[in-house]
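Accompanying notes for the structure given below.
All protein chains but one are shown in place.
Letters A and B name the chains as they come in the text, with residue numbers starting at 1 for each one.
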Amino acid sequence: MTIIFLLIGLSLLVALVFLAAFLWAVRSGQYDDAYTPSVRMLFEDEPIPPT
Amino acid sequence: MAPAQRRPELCGPTPLCLPVPVLLESPATDLACAHCGDVCPAEPLRLAELPFCCAGCRTVYELLDDNQLCTYYALGERPGLKIKAVELPGRFDYLASEAVQAQLLSFRSAERGRLTLHVPQMHCTSCIWLLEHLPRLHAGVVEARVQFLRKEITITYLLADISLPEVVQLLASVGYEPQITLAELGAQPHRASHTLYYQLGLAAFAFGNVMLLALPKYFSFVEDLQVGFGRFFGYLSLALALPVLLYSARGFFRSAGQGLRQRHINLDFPISLGLASLFSVSTFEVLSGRGPGYLDSFTGLVFFMLIGKWVQQRTYDALRFDRNYTAYFPVAVTRLTPAGEQSISVQELAVGHRIRVRHQEVIPADAVLLRGTGQIDYSFVSGESTPVTRAAGDLVYAGGRQLGEALELEVVRGVSQGYLTQLWNNPAFTKDAVGPTLETYANRAGRYFVALTLLLAAGTLAYWGPRDQATMWRAFTSVLVIACPCALSLATPFALGAALRVLGRHKLYLKNAAVIETLGRADTLVFDKTGTLTDPTQSAVQYHGRPLLSIEKQLIATAAAQSTHPLSQRLARELATEALPLATCQEYPGQGLSATAAGGPALRLGSAAFVGASASRPEGAPGTCVHVALDGETAGYFTFRNVYRPALPAVLAALGKRYRLAVLSGDTDAEGPRLRALLGPAAELRFGQSPADKLAYIAAERALGHTVVMIGDGLNDAGALRAANAGIALTDTLTNFSPACDAILEAGELGRLATFLGFSRACLRAVLATFVLSLCYNAVGLTLAVQGHFTPIASAILMPLSSLSVMVMATILVRWAARRYQL
Partner (left out) sequence: MQAELELPATRPRPTALPPPARGVESFFYDNKIVRDFGVATVIWGIIGMLVGVIVAFELARPELNVTRYTSFGRIRPLHTNAVIFAFVGNGIFTGVYYSLQRLCKARMFSDVLSKIHFWGWQLIIVSAVISLPLGYTTSKEYAELEWPIDIAITVIWVVFGWNMFGTIARRRERHLYVAIWFYIATFITVAVLHIVNSMALPVSFMKSYSMYAGVQDALVQWWYGHNAVAFFLTTPYLGMMYYFLPKAAERPVYSYRLSIIHFWALIFIYIWAGPHHLLYTALPDWAQSLGVAFSIMLIAPSWGGMINGLLTLRGAWDRVRTEPVLKFFVVAITAYGMATFEGPMLALKNVNAIAHFTDWIVAHVHVGALGWNGFLTFGMLYWLWPRLYRTPLFSKKLANTHFWLGTLGILFYALPLYWAGFTQGLMWKQFNAEGMLQYPNFLETVLQIVPMYYLRGMGGVLYLSGVFLMMYNLYQTAKAGTLLANEPAQAPALLPEAQDPHAQGGHWHRWIERRPVQLSIGATVAIAIGGAVEMVPTFLVKSNVPTIAAVHPYRPLELQGRDLYIKEGCSNCHTQMVRPFRSETERYGEYSKAGEFVYDRPFLWGSKRTGPDLHRVGAKYPNSWHYNHMMDPTSMSPGSIMPAYPWLFDNQLDNSTLPAKIRVLQKLGTPYPAGFDRRAVADAETQARSVAAALKTEDIDVKSDREIVALIAYLQRLGTDIKVKPAQVAATAAQ
């Protein structure tokens, strides 16, 4: 069952990648505001033409 | 959040301004303003068939329409904010000052500036939309980002194209004037702490993976397979758990250490003890190859407890309580120098400076009035809405707001020595603030916990020592492991966190969860009168004197409408008749006004002295009087009496059954009988109380062993609010609440006070119930532990089970209590 080492290793690595992503997200302030983005995504703007 | 309305049919060109005039139910002819939704006057202003209540609203609408920003009206229901008529041309000039900008801007380069402003008015989807589309309104604004929950907007602008005062003016012109106060000036840009999130993420990651590695041990039926992987899994788990110990669990150890240094055992001490022993036992077992250890429990516990912390932290996110009096001060003042006017920061203000205070501006420091008539509204200091008249030469105290003409003042005391500062810093007010902090149940229980655990651990050692060495160590360590009162530490944040959210929904905002405990234990309620029991925005107007002809009434109303004085405005609203063309009208600041109209009498309206009335306050007349003279003859007077909040009788009756009630009023005892009727015979009524008197009364009550809740408003209650076990500040606008209280209650919800207090008691019971539950778990665990039966699998089941069930039970009990109290 050495395959377990492979699968666990891989899964751990993937999990580590996501952990790094999580830390990055928190660090860069992605989750400082956990409300406004959900409203912001509703806005779809018609651009105004340049004069 | 107002629910978003249906948006216009898709695919068309940019939706033009859509709102159609909406008929209000009553009166039938009245229209709702297309901008703010308020009732329009009989002859509304119109623009393209749409009605507007005032020119301000119409201007904003025009502006948005021109810029194709009318989606604003389609997103929310009547999102517009009523534009206040008060517009001072130079209101934002001070923002041009370098000193002010240096403090406000969070970032500045040669071309760009960025700052975050507090905009309390934002309230719905439309607000977010409009504010984030500021770049469309002005080319100089590059980016505008809203943080809705904090009601903040971060604006990046091009220094070459737009100045800071213009940015703020732009916001104000669409109805979102930011609140810039001295407190903000000193403050660092808002920067959330991310540590807890890092800790939580790391713990979650480690917990998930350690659990994965640990699970096979519990289910494995084939021992030989285990040998190959067991070791590997053990080391891997250890590697995963180590960062959790060093980083995620740091807060608990630190807090326990701080407690110890202050010779004080808090709940974090037994938690740290448990975690430390859990980790060391596991490390030993893994390294010595004896077994898998308890690392899954360890990481799990840290994870769950961090969730508790997170719940605790995020509950307070929305409100900032740490304001002091400076929050009410203007950030900049207009200084008069020989060279002309100069805008300086309040902090630079020094004794001897001459300053100018305009209509609606706050007096920043105690000063002598040099020129002009002061009509000073001290309502935020005293709660009394009637302005005080001051003449040249008088001393004016800081904190009042000038209404009327611009004043020239000379500063006599620096900001840091002003009346407000003294009031705020009065040792009498602050002496109790630090001492009796609310010691939570959990912390208290923690102490006994430690004692009991150490006792049991010692007992285990003594019992097993002579019998079985191996069991002795296992039992000893597992007693320490079980001692970790994690469930206990979770009960309070979850129960009280849920309670805080329930109360928050009903506009009672608490400074922290401990306030609920105090509210639940309270037995004495002390009320301030003015502005608390009475509604500062309302007063009952009554006329006493000879009957007035209708043309006389019209004249009075029309003349009163010309004045900015609050009493005049109130009077004009009260009489509300058709306007009469006035021939002359003159206002004598601080005294009254005179007016004539074609075919009508000559009117003088104002103080007794101004109209020539005999007595300033007719016998038996409560409150404030405005006298009327027609053609030089006194006709009568209007009285303005405070109106009690409508919910008051019911709530006081309910409270009287359970609590000792008291009213402390700074006013005379004119209202005594009415209050007595409202509060019942047992209540304590005291009048003519100075802030220090109020403080003394509360201190005395507390000395008698009562738990006192003070309900008041205004800065002059600040000392009493602080001195009480819990101080609730009542406020009519949430953006302008009183400092240093423990809770803020929106005035409209005063009627629910009895419910809130009852709910707090129920929450306390809920916390106690969860304590009992977690103690049961600990009892079970300890029973297993002292016998040496506390195996990894028992730990793996018991630990998360206790944490989770306590969280769930705490939340459910509180929800249930909320439902019972119909909150």
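Definition applied: contacts are C-beta pairs under 8 Å (C-beta built on N, C-alpha and C of every residue); 3 or more make two chains touch, one makes a residue touch a chain.
Keep in mind that this is a model prediction, so the values were computed, not measured.
Taking the complete complex into account, the chain left out of view touches A, B. Shown as candidates are B:53, B:141 or B:782; the residue that touches the absent chain is B:141.
What subunit A contributes to its contact with the hidden chain is residues 1-7, 9-11, 13-15, 17-18, 20-25, 27-31, 33-35, 37-42, 44-51.
Hidden from this view is one chain, which touches subunit B at 3-4, 6-7, 9-11, 13-14, 16, 66-68, 106-107, 109, 112, 114, 125, 135-143, 156, 158, 161, 189, 201, 204-205, 208, 211-212, 215-222, 224-226, 228.
One rule holds for everything that comes next: only the chains that are shown with their structure count from here on.
Note on chain placement: the centre of subunit A and the centre of subunit B lie 32 Å apart, centres being C-alpha means. Within the complex formed with subunit B, the subunit A residues making contact are 1, 4-5, 8, 12, 15-16, 18-19, 22-23, 26-27, 29, 31-36, 39-40, 42-43, 45-46, 48.
On the subunit B side of its complex with subunit A, the touching residues are 4, 13-14, 67-68, 71, 125, 128-129, 132-133, 136, 145-150, 192, 194, 197-198, 201-202, 205, 208-209, 212-213, 225, 228-229, 232, 236.
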